[in-house]
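The complex appears here minus one protein chain, its other protein chains still in place.
So, chain A:
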Amino acid sequence: MKTFFLSIVCLMCVVLSVNAQKYVTRTGEVSFEASVPSFEEVAAQNKEVSVIFSENGGKLAALTFMKAFRFKVALMEEHFNENYVESDTYPKAVFKGGVKNFTKAMLSAEVKECELIGDITLHGKTKKVTIKAQLFYKDEVLHIKGDFKVKPEDFDIEIPSVVSSKIAEEILVTFDFNLKKQ
């Protein structure tokens, strides 16, 4: 009898662990745009973002390497790394949070609006964010994309007054993650 219960418990554990499905990518995309009309484009793209989404509780973690942001102008990339985000000291930006009110039923081919709630840590500062996003699941790939705005001062990034007119006050961040079922 004891072994019978034990095997049921074991079976339940197996079922639960199978249920806690994960979706991952190491090549997610994050880009930002801080251009001001009639000035040089201030934009960069990063295609090396690591993201893990866990079906259990709808948790999402994304890790972005600051050094992997590529600009059109090499000098801008250098200034971004050295003077603004100080990527030698703070090499990554992290989002930790989850999809609000996530249910397994949301994993369908139909595009659904959702909210990501969590913390962004960048340049040594952490900020709570609520991000509108779209989500759909097709051919074993979970697509999550959206955009949001941040301000440099939210993360203690100082923009010198000489260039402040050439950099937008609000920076538009766009993300696009295609997570494969693991």
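Here is the rule we go by: contacts are C-beta pairs under 8 Å (C-beta built on N, C-alpha and C of every residue); 3 or more make two chains touch, one makes a residue touch a chain; residues count from 1.
Going forward, contacts and distances are computed from a predicted model.
Asker: Unshown chain, UniProt name, "ATP synthase subunit c", "RNA polymerase sigma-70 factor (ECF subfamily)", "tRNA_anti-like" or "Branched-chain amino acid transport system permease protein"?
Answerer: Answer from the UniProt record of the missing subunit chain: "tRNA_anti-like".
Asker: Out of A:A61, A:I117 or A:V141, which is the one that touches the chain we can't see?
Answerer: A:A61
Asker: If I consider the whole complex, including the chain that's not displayed, which of A:V36, A:V73, A:L107 or A:I167 touches that chain?
Answerer: Reading the full complex, the residue touching the unseen chain is A:V73.
Asker: Since one chain isn't shown, list which residues of chain A touch it in the complete complex.
Answerer: For chain A, the residues touching the absent chain are 24, 26-27, 47-48, 50-52, 61, 63, 65, 67-68, 73-75, 77, 87-88, 91-92.
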